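For this depiction, one protein chain was excluded, whereas all remaining protein chains were kept in their positions.
Chain IDs A, B, C and D follow the sequence of writing; residue 1 opens each chain.
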Amino acid sequence: MTIPFLIIAFVTLVPAAVAMALRNLIHSSLLLIASWAGIAAFYFWAGAEFVAFAQVLVYVGAVSMIVLFAVLLTRHTRIDAGLAPDSIGRALAGLLAGGAVFGVLLGAVLSTPLRVGAKAAAQVPVKRLGLELMNHHTIALLAIGILLTVSLLGAVVLAATDSKGKGATP
Amino acid sequence: MIGATSFSPLLLAAGAGADSFLERLPLVIRDTVAGVFPAPLQWLVGSTLSIVAIVAIFGGIFAGLTLVERKMLGRIQNRPGPNRTGPMGLLQPIADGIKALTKEDIVPRSADHLLHYLAPVALLAFSILTFAVIPFGRNLVPLELDAAVLYFFAAGAASELAIFMAGWASRNKFSLLAAMRALAQLISYELPLLLSFVPIIMLAGTLSMTGIIDAQAGWQLGFIPRWYIFTPWGFAAFVIFLIAALAESNRSPFDLPEAESELIAGHLTEYSGFKYALFFMAEYFGMIALSGMAITLFLGGWRAPLPFLEFIPSYAWFGAKLLVLLLFFIWIRGTFPRLRIDQLTRLAWKFLVPLALVNLGTAAFWSLTSGWSGALQLVRWALTIAMVIGPFVLLGRGLSGTHRPRTYRYA
Amino acid sequence: MLGSGLLQGLKVTAKNLVGSFHDPERLTTLEYPEQKAKLPENYRNFPFLVSENATDPMGTLRCVGCQICEKECPPQCIYIEKSKDKKPDATGKMQVYPVVFDIDTSVCMSCQICVEVCPFEAIKMDQVFEIATKDRFTALLLDRNQLAKPNSYYHEIHPTEAAEVDARLLAERKAAEEKAKAAATPKPAVAPTPSPTATAPKPPEAPAAGGTPAP
Amino acid sequence: MMETLEQVRDRLLARFPGGEVTLIANPGPAAQHSLALGLNQAAAMALFLRDDPDLRLDYCSNVTGVDWPEKEIVESTKVTVPDPAGGPAKVVEQKTKRIQPGYLEVVYHLYSMALKHGPVIVRLRTGNRHDQVTVPSFTPVWRSCEFQEREVFDLFGVKFSDHPDLRRILMWDEFTAHPMRKDYVEPDDYEWEPTPHGTVLEKAKAHYPATAVAAPTAAVGAAHHTPAAAAVTTAAPVVRSDTGLETRATPAPKEGTP
Partner (left out) sequence: MSGVEPMFPSPSSGAHVNAVHDPFHGDLLEVSMGPHHPSTHGVFRMMVTLDGETIVKLKPVFGYLHRNHEKLGENTSYLGSMPYTDRLDYLNSMTNNWAYALAVEKLAGQPVPERAEYLRVILAELTRLLNHVCLAGFLLQDTGASGTPLMYAFREREKILDLFESLSGSRMMCNYQRFGGCRVDASPEWLAGAQTITNNFGRFLDEYEELITGNEIMMARTQGVGALTPELAISAGITGPMLRATGVNYDLRKVDAYGVYSRFDFRVPLGDHGDTYDRYMIRILEMRESIKILQQALPALPAGPIMDPKAKIRGFRPKAGEAYGRIEGPKGEIGFYLISDGSPNPYRYRVRPPSLVNLTVLEDMCLGQTIADAVIILGSVDIVLGEVDR
């Protein structure tokens, strides 16, 4: 367990936790984006540069925008909804659910044979990555491609009908 | 500037003037400085030396650029430009710097103080990060990354976040409008920017910068350099890249976020003093980085345009090309009015993105027919040019629609 | 073709950029403190009082305190107080003179109506424009001494206009002299000689008696 | 080209028997005579003037407010008085004083862009100058009257019925008086300028209590004035000291501004 790994784990987990506690939605979404950057740092540390750059480009670049827009479009940027009084029953239910999820994760982690202490993964040049994708995983790649284009076209159609639907100006 | 970890000897043998003293100067400096420190620290010292060099040199270029811009805009507008501070106005950047430092930094009471403070810092950080991969000279590659081009755009993509933070934190109607415009503009121009250099990756076969520059080595017919800009699809991709670069760095026809005539200063309305100077610096750094990228991808990086000019050191060529591109940016700023936000996004989605996609096809055709020779060579060129001009004219007519200079009757 | 208009625009700005280095037409800035603009002769700024000569400005003021300019001035920025006694003016005729003649330059809009309505050519428009001061009240209220400037100065700034004015004043003084001589000579001869019909001079006329204006 | 004003008046009277249209002569050399319309049918008459095929006055160029206050007219009429003693009848000057009632007047200059002919000037007169000040608005007939009628309302106080948006246009909304009326008295505490005539000085001195003038507060450093100019302006800076500015009575904000 080297020190950089600990730092990266800290950078990823703490913003996520603080994000949940904050009242201001904008602050919490920015902290969420910070934790995504933490995940990218983790990929970097693991030597997978390509995935790290992809993570930064996709998540910190684009998905963050979607999160912020979603927050802006829902009018309350500060959580001002009154919290229900905390009762024992609701606390118990929360603990139970959290414990169950933790159990399942712990089981999966322990059962997989991790070769702890293996030497660092070899530097995989992007060209080999590309060949690997196009030969063995072409079907998966094309499926994702089609899925993304369909969603893009869907968005465009929705936006188009929305503007037409506005109809008479006031 | 020479912290290249995996220093491949291949680079050395490439150019004829490769071993001239000036070429190896950066390496000599690095070795002498690193030599002073014990072995494990040498890599660290090399990196900090290159970081310090980048920030110093490009900080100086930023200062000089502000003066060159004001002087060139002045000359375009029939006036001399700043010439009161210093002999030819040369001390103007220093004067601006001092003014920015001494100006009071006003933060509106209702502003979101944390975000208001973080926005310029984040924007400048991301725009400086992009300088890590640009090859400034044969031996001046700060960081040798395999997926360098992807790293460049990953670092650039986060600047939208900073502009949104600036707009939102200022709690000012104009800033909010500007933040919305900035997001729309940056996101819709990210696509043509990326799509325009995909054909180059396809032909060069690699994502690393030095690989792309090597692919552009050599000369055709003795004196035309084998740069990508001299291929029809390359020229089209270069034009799309420049337009998208203008939009990404909020420069002239696309400076909607801080449109003076409508939104006063857009998302910069509530900034003053040094934070405003930081925004200014971040915009210029972004512009320099994007021009550096354009040079590497299309103009053969630090390669000399003519064989007998090889003796001039490579970083001098990079500087010359950078200067030409920056002057072109300033020239455009002095000439064109601003686009409206819906025309801007229509230009991106209905004109640049389809053109870039068609350009992919043209580049594919170009690489498949690379085997043709003799008479077929002309056919190949003619076909490629047709595949570039055709969609341009068709989409162009769709875009400009009814806008045509009109004739007037007289009573 | 889509981009042709934009390229034309770039061509024009390039022509101006290159032109500004060799064509004076395309670099029109005048760097003020070093290069001063040559003021046209008709240029007018704040008014000044004309005195016959520079040695004794207060003594030889042309102004006779008739207060026409005070009444006609649109923003009412002139303030005159007449003297009780009289003193001989340039032509020897006993005339009242202004004890206090203030112009409030913070109110005056240099519209030169006072010059137009003054029958004695006593007030003219100056060409001094570097008159910024720090004091907001008294420095802007110019009094008689600050306003008086000699006729020679008037010739300097408005040469052709000054020449005309002097010619006209000279003609009037000569006409008034003949009238005075004609009125003086017939006294001994009782028979009324027809007094020479001088051309109808401007209403309050000062008969000229010597004192040719200093050139 | 265009029929004379008399013909227009006769056609108007024929068309609107109930309305009154009188011709007002213009004694000056410009000879631009005008028509005074009765208020009850004014809007309908204006519509007629705009839509009539011969006139087609489709362009209302200018809307002006004029204030005619009460005027004491002294008429001297020559009356022949028979001499009671049977002597020759003497002609004697008799001065009869008559108070002409004041009224506010709105003058419209109408032109025709279609037929390109000259001004037909229409006048509307209010009952008096204080309570009967309502006049039918011509904005529904010509859109160009919208801002100009608001200005007449703002500066003269003529209320226009049927005007879509009758608010003050030049003065701020809380301003109560009508500045262009002849009997308007300007408040004497507006920004005070040291004009040399001091007419404003006396008015300002009368406004401030005598004590402020006697003890010159040193706010503006009144001491070092040259004696020559002092006579006129000594009091000026004293009164004009910063405290002077503060006492400027800003118009009291009314509760519940609309």
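Going forward, contacts are C-beta pairs under 8 Å (C-beta built on N, C-alpha and C of every residue); 3 or more make two chains touch, one makes a residue touch a chain.
Since the structure is predicted, the reported quantities are computational estimates derived from the model, not experimental observations.
Contact with the undisplayed chain is limited, among C:Val117, C:Ile131 or C:Ala167, to C:Val117. Among the residues B:Ser249, B:Thr335 or B:Thr384, only B:Thr335 touches the chain that is left out of the figure. Those residues of chain D that touch the chain absent from the view are 26-30, 32, 39-44, 46-47, 58-62, 64, 66, 107, 109, 113, 116, 119, 121, 136, 139-148, 151, 155, 161-162, 164-165, 167-172, 179-180, 258. The omitted chain makes contact with chain B at the following residues, 73, 76-79, 173-174, 177, 252-253, 255, 259-264, 333-343, 400, 402-406, 408-411. Residues of chain C in touch with the missing chain: 2-6, 8-9, 11-13, 15-16, 28, 40-44, 68, 72-74, 109-113, 116-117, 125.
As a convention for this text, only the chains that are shown with their structure count from here on.
Look at where the CA atoms of chain B average out and do the same for chain C: the two points lie 63 Å apart. Separating the CA-averaged centres of chain A and chain C is a span of 83 Å. Residue numbers of chain B whose C-beta contacts span two or more other chains: none are found. Chain contact summary for the complex, chain B toward chain C: residues 72, 75-80, 331-332, 334-336, 392-393, 396-397, 399-400.
Looking at the complex, you find that chain C touches chain B at residues 1-2, 6, 9-10, 12-14, 16-17, 20-21, 26-29, 31.
Listing the residues of chain B that touch chain A in their complex gives 112, 114-115, 145-147, 150-151, 153-155, 157-158, 160-161, 164-165, 168, 183, 187, 190, 205-208.
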